[in-house]
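To start, the structure itself, in structure tokens.
So, chain A:
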Amino acid sequence: MSFVSIRNLQKSYDGTAVLHGLDLGIREGEFTVVVGPSGCGKSTLMRMIAGLESVTDGEIRIGETVVNDLEPAHRGCAMVFQNYALYPHMTVAENIGYPLRLARVPRAERDRRVREVAEILGLESYLARRPKQLSGGQRQRVAMGRAIIREPKVFLFDEPLSNLDAKMRVQMRTELRRLHRRLSVTSILVTHDQVEAMTMGDRLVVMNGGRIEQVGTPAEVYARPASVFVAGFLGSPSMNLFAARTADRGAVALNGTQTADIPFDAALPAGATLTLGIRPEDVSLAPQGQHAHAGIVDLVENLGGHRVVHVRMGDVMVTAIVNQLAALREGQPVSLAFPADRLHAFSAKTGARLSI
Partner candidate 1 sequence: MKPIVVSAALAGLTLGAAQAQTMPAEITEPVTITWYNYNLASAGNGADATRHLIDLFEAAHPNIHVEGVPVPPQNITTRVQADLVAGQQVDLVQVTFNALGFAAEALGAHALEDIVPAAELAANFEGMVQNGLDLGRIDGRTYALAYTFSTPVLYYNADIFRQVGLDPENPPQTWAQIAEAGRVIRDHSDHIPLASGMFGPSAGDWLMQGVLRSNNGGVINADRTAMTFADPASLEAVQMLRDLAQEGILVNLDVTSQLESMAAGNAAMYLQTSAVQGYLIRGAEGNYDLRATTMPGFGDLRPRPNNSGSGLAIFSQDPARQRAAWELMKFVTSNEGYTIITRDIGYLPLRMAVVESPEYLAGWVSEHPLLQPNLQQLSYLEPWTPMPGPNYVQIATTMMDAIEMAVFGDNDDVAGILTAAQTQTQGLLP
Partner candidate 2 sequence: MSLASVAPRHGPNRWSRLNRLVRPYLYILPAIATFVIWIYEPLARAFVLSFQQWNLMPTAPRRWVGLENYENILALPRFWQALENTGLYLLGLLPMAVLLPLAIAIFTQDLSGRTRNLYRALIFVPMIVPPVVAAAVWRWMLDPHNGIVNGAIGALGGDPVRFLSDPHLALWTITFITGWKLMGFSTLVLSAANASIDGSLIEAARLDGASTWEIVRDIRLPLLSPAILLLVLMVILLGAQWSFSYIHVLTEGGPLGSTTNIYYLLWQFGFGSLSVGWSSASAVILFVGFSLIAALLFWLKAKLSFHDD
């Protein structure tokens, strides 16, 4: 049974559809990350759950209640905004305590809870300051404090880490996860950053163009992307994708010229087009002649623990990850292999995954 369930949710502005009927169920206590490129509708989805955008059609349910027409405050959601939306004229304590003040919680009780929350977030010594006097990470914590103190049924995070510097972002990522473990509140986080998505979510919701492409655990989504879009969007460096054509006896011709005998048992007629994908870490690379495909090293990026090698193969580029020991120079001829069990195939027409 889903805790937050969304049925056929649609949104349009002045007749232009932004969300085309989403269906999604989120389990209680789960940390869900909604990920997708900017403009995919993920923020709109979140704001609709929060009640900041009206629902054009469909249904949002939190717990047992349909919340479509409920005031934001009555939905039991707390939200952390991308720019934190801290009240500039209030101190940290006042910011955190504001929801309680609105709920007419007595002062003593309020103070106690503000201190409690501040302790969780390590903000005790900043309570009298104003947002302007805080660093980015501290502001981010205040925003979380303001969300936590309401003891919401659902936490909503709208790109909460995007205004932080790289180091702080990594640190806040783990802090957020720890916090979630401690509070076990259903959380939804929206981000365009696939690393954030992979590392933080119990489950991912990948969106594109106002539609949900795939829902699953990070491992599932990474291992079996449901579409070309998901395959290309998640993973860094991203998956190699080739235009291909089926040949006789289930073999596939890559890229027209280079052919490879890839066993392919899908019921596709010979000569059908499709997209083949393989993650860079699955490409094997060897000195010249050892493998089926020949290429020339174009560029080597050294990442310390491993290297990313860009290989020119005819007129396509292939990205491969190799370990540190392999000696590779730019301009050096190499041969490549694509292990058959590591290949992903997608319909050229719809982009949907085909089973191999």
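With respect to how the candidates were assembled, all candidates are chains of the complex that A comes from, given by their letters.
Convention: a contact is a pair of C-beta atoms (placed from the backbone, for glycine too) under 8 Å apart; a residue touches a chain by one contact, two chains touch by 3 or more; residues count from 1.
Keep in mind the model is a prediction, meaning the values are calculated, not measured.
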| item | value |
| --- | --- |
| Candidate touching chain A in this complex, from 1 or 2 | 2 |
| Residues of chain A that touch candidate 2 when the two form their complex | 50-52, 71-73, 77-79, 81-83, 85, 87-89, 98-99, 102-103, 130, 146, 150 |
